[in-house]
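Note that this complex is displayed minus one protein chain, with the remaining chains in position.
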Amino acid sequence: MERQKLIESLYRFAEIMVALIAGFAISGVIMWLGGYDPIKAYRAMLGTSILTTDPYNLAMTLSFSAPIMFTAITFAVGVRAGVFNIGAEGQMYVGALGAVLVAAMSLPGPLYLPLAILFGSLLGALWGAIAGVLKAYKGVNEVVSTIMLNWIAFWVVEYTRVDLLPNPRDPSKTIEMPEPGRLPILLKGTELTASIVLAVVVTLLSYYLLWHTVLGYEIRATGMNPRAARYGGINPERAVLWSFIIGGIAAGLAGVCEIAGRPPHYAITTGLSNLFGYGFDGITVSLIGANHPLGIIPAAIFVGGLTAGARGMQIVAGVPLEMVKAVQGVIIIALAVPGLLRLLKTRLTRGGG
Amino acid sequence: MDIGAIVEIARQTTYAMTPLVLAAIGEIVTEKAGVVNIGLEGIMLLSAFIAVYVAEVTGNPWLGLAAGTVLGAFIGVIHSMISNYLKGDQIISGLGVNLLALGLVPFGIEAVWHVRGYHTVPPEAKVPALPLLRISPVFLLTVLIAVATHYMLNNTGYGRKIRAVGENPEAADVVGVNVELVQTVATVYGAALAGLAGAFLSIDWLSSITKELSAGRGFIALALVNFANWNPLLALAGGALFGITWTAAEWLKIIPEIKAVVPISLLNTLPYIATLVVVAGFIGVSRPPAHIGRPYKRE
Partner (left out) sequence: MAAGSRGAEHLIEMRGITKIYPDGTVALRGVDFYVRRGEIHGLLGENGAGKTTLMKILSGLLRPTSGEIWVNGRKVSFKSASEALKMGIGMVHQHLALVQVFTVYENIVLGLKAEGDARLRIEKLMEETGLKVPLDVRIENLPFGVRQRAEILKMLYRNVDVLILDEPTTNLTPVETDELFETLRRLKNQGKTVIFITHKLREVLEVTDRVTVLRNGRVVGVVETSKATPQQLAKMMVGREVVFTVSKPPREPGEPILEVRDLWVRNDLGEWAVKGVSFTVKAGEIFGIAGVEGNGQSELIQAITGLRRPEKGRILLEGRDVTGFPPSKLYRMGLGHIPEDRQGLGLVLDMNVAENSILGVQRGRRFMGKFYNLLWSSIRRHASQIIERFAVVAPSLDAPVRSLSGGNQQKLVVGRELSKEPKLIVAAQPTRGLDVAATEYIRKLLVDMRTRGKAVLLVSADLDEVLQLSDRIAVMYEGEFMGIARPEELTREQIGMMMGGYRLAGG
C-alpha cells in the first residue's frame, strides 16, 4: 500500500514536470514568433532566480514566493471544499487595504504589525465570506462572484488610494507602513523579509488544519461528497463557508505582507500595481502543488522564481515581463489534461514503433 | 432628462451589451451541450488583441473581426480537445486560458507596438458605425445571432442533438449521436462568439487594447447565461439590462452633481455589484442542463 502510494506520488510528480516542460516549450515558440530568443530568455530567467548561487537572486525568488504561497492556500482550501475560489486577488487587495488603514492610525510602535495582521486578515476573511455566503446559501457560482468581488475590491482600494489615504509626499501611492510596523528584512539589499517565514508557517498550519482537525475533516468530506457529508452530521454549507473564510484570511495576509514586508514602498501603489496578479499566481502555484499545502511550498518557490527571473529575462533578452504569466497559463492548460504522461507515452511508443 | 439623452443612453447601451450578449449566447450553446467554458474572458482578451493586429496590418476592420472570431474558435478547439476528447477538467482548462491571456496580451502589445500596456487603435482599423443610427453593425449582427441561435437550438435536429447531449449524453450516444463531436461543435461555436465579442471590444467600441480591456465581461457573460436560463433571446434582453448599468456608470461619471459626491472609482464598481445582486436574486429560478460540466465517459 505504502509502495503504491509512493508510485502514485511519483507519477503525479512526473506529470507535473511534463506540464512544466510543455509550458516552457510552447511559450518558447510564442517568444520566437514574437521575434525573441527563447533560449537566451529562459537562461536569463532561470539563471537569475532558481538556478543560481547568487544570494541576492535566491532571496528575490523567495521574496516573490511568499505572497503566492498565501494565495495558493486560498485556492487549495477551496478546492478541498469542492469550490473554485478564484477570489484571492480581491481578498488580497482588501487585506492590503486593512494594513494601510492601520498604518494611517497613530499608534504605539509595537502595535502596528499585530493590528495590521488582524485587520488585513479580517477584511480578507470578510471578502471571502461574501462569496462564501452567496455560494453556500444562494447557490451563486463562485467563479462569477469572486471575479466580480475582485473588481469591486480593485476599485474600492483604488478609491482609498486616491481619495482617502494618499501619501502626502508621493501621490502615486498610499500612506506607508511606519518603520516599527515593518517586517524585518532577512537579507540586506534584497526584498526578502520575514513574509516568507509567515507564509511557510501559515502553509504548514493549513496542512494541520486540513488533515488533523475536525474542521478540516469536514471540509474535505464536503468537497469529496457533500451528500455524504450531510449524512455524516456535517453542515456542508457551513463547511464551504469556512473554506472561503480560511482562504480569505490567507489571501488577506498576502496583502498585509506586501504592505508590511516589501521594500521600498510599504504601501499600495498606483493601479494596485505592486499587488496585481499575486492572487491569480496562487492558482498556478496551487495546481502545480497538487492543491496540497506541502506541494505548495516548492511550487511557490518555482513560480516565485519565474516572477523574480522575469526581470532578468527582460534585461538580458528584452522579453516583456508578462511572458512568465503566459508560461503559467500554458502549464495550467497542460495540467487540465488527465493522465498527461500516459497519453504522451502511448503517443510516443506509437510514433516510435 | 430629454429625449436626446434617452436616445443617447440607448445607443450607448447597444455598445455595452453587445460583447456580453455575444459571449453569453455562445456560452449558452456550449453549456447546452454540457460543456462549461470559463475561459471566455481570456478568449475575449486574446481575440481583442489579434483583431487590432490584423485590422492594422491589413487596414481592414472586417478582417480584424474575422481574425478575432477565428482565434476564438481555435481556442475553442483546444478547450474541446481537453474537455470532450481527453475528458479533462473543464474549469482548470478555462482558468488556464484566462491566465494565458493575462500574460500573452501585454507581451504582445509590447512585442508588436513597443509600448507598455496600452495601444490605441488607429481610425482606419476601426469598425465604422452605421450611418444615421450611429450604432455598430456588430450589434445588429448580435441580434441576428441571438434569434438564429434560438431557432437553431429549439427547432432544428442539430439543436435537439445539442440539448440531448447536455442533458443525457448516454441516451444520445445509444441512438447514434456522436457526443464528442456535437460537444466540440458547440464549444467551438461558443468560443468563436466570445472571440467576436473580444474583437468588437478593441476595434469597435473601445478603440484600444490593454490587458484590462475585457474587465470581467467574460465572467459577467457567464452570469448572464444563468440569468437568461440558457435562453438566447432572454440573454439578449438580460444583456440590455446588464449593459445599462455599464452605460449608467459612465453617465454618472460625467454628471457634475454626482461627480462631486461619488468618486469615479466607486462608480466603476456599479456593473459588478449589479451583476452580483442580479445573480444572487435570480438563482434557483433557472435550470441548468443536467449533465453540465462533467465529461461523458463511456464505460
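Order of writing sets the chain letters: A and B. Residues in each chain are counted from 1.
Following the convention adopted for this analysis, a contact is a pair of C-beta atoms (placed from the backbone, for glycine too) under 8 Å apart; a residue touches a chain by one contact, two chains touch by 3 or more.
Nothing here was measured: the structure is a model prediction, and the numbers come from that model.
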Interface partners of the hidden chain - shown chains only, full complex considered
A, B
Answer key for B:133, B:171 or B:277 versus the chain not shown reads B:171
Which residue numbers on chain B touch the omitted chain?
157, 160-161, 163-164, 167-168, 170-177, 290, 298-299
Take the complete complex as the reference. Which residues in chain A touch the chain that isn't displayed?
1, 5, 211-215, 217-218, 220-221, 224-225, 227-235
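Operating definition for what follows: only the chains that are shown with their structure count from here on.
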Given the complex, residues on chain B that touch chain A span 38, 41-42, 78, 82, 86-93, 95-108, 110-112, 116, 211, 215-216, 219-220, 222-223, 226, 263, 265-266, 268-269, 272-273, 275-276, 279-280, 283-284
Looking at the complex, which residues from chain A come into contact with chain B?
30, 34-36, 84, 86, 134, 138-141, 143-145, 147-152, 155-156, 158-159, 162-163, 277, 280, 283-284, 287, 319-320, 322-338, 343
